[in-house]
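What follows is one structure encoded as structure tokens, with my remarks underneath.
Rest of the complex left out; these chains stay put.
Naming follows writing order (A and B), and every chain is counted from residue 1.
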């Protein structure tokens, strides 16, 4: 059986070979694009049907589907601080705005957190005359500290 | 003169003492809440009027205003990986979804990044019958790699 990391690598290469997009994969799988991409990169387990649909579109073998269905040990970065500039900007946002987000969560909701488990994510290109924008929406359930 | 870090600490304490909220500070300053909070925590320089408005509302001294106006050396975390659970969840999002966000930016926009400089942030509590949600919107200009 492949590891989830090897399966993710197979998915990336098949995407290039077949020209299939993440959007098309999401449609075939029947899930939002961000969830589908994360699952195909090894961060979420897929159901039998979801894995089958993705593997069929990507013209991959059955053992990739088995890996996609298995329970992940999550964490996709190679180092504590990412060096790829596209990913690093997210880390920079935490460095600059992390305490700000914490203060605003506490002011609006009380002592608690935004869940990263009961959570959904969206990434959109938004046209703008001054240059198009990338809008990332993180939407997680508020969980109050509760004994 | 105070450092920006000392000024941020003075702001936090004056907030507790006066009962003023970040939302009220943002209104007094005339800027969005997330920008205002970040600036008062030492991550953005304020104009003379902005600093004066904040300091007046918080009943702080003039030297805090001077610190709020000075150019920051940014970076608000005490360690490379934050340990406070509210802030850590943002780091967890990068660990689990960082490469997903990268893939979706590249698919929708090409080879480039979401700017964290030409950037705005919003944090909202959104009512939900299954439990209210925290929605964080990161909105940055798309910058293509360009030689």
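Criterion: contacts are C-beta pairs under 8 Å (C-beta built on N, C-alpha and C of every residue); 3 or more make two chains touch, one makes a residue touch a chain.
Note that this is a predicted model, so its numbers are computed, not measured.
Note on stoichiometry: the full complex in this file contains 10 copies of its one protein sequence, with 2 placed in the shown coordinates.
Definition applied: only the chains that are shown with their structure count from here on.
Rotating chain A by 180 degrees superposes its CA atoms on those of chain B, with the angle stated to the nearest 5.
Centre-to-centre spacing of chain A and chain B amounts to 23 Å, using the average Cα coordinate of each chain. Touching chain B in their complex are the following residues of chain A: 21-23, 33-34, 37-38, 41, 43, 74-77, 80-82, 84-87, 89-109, 112-116, 118-119, 121, 123-126, 128, 130-142.
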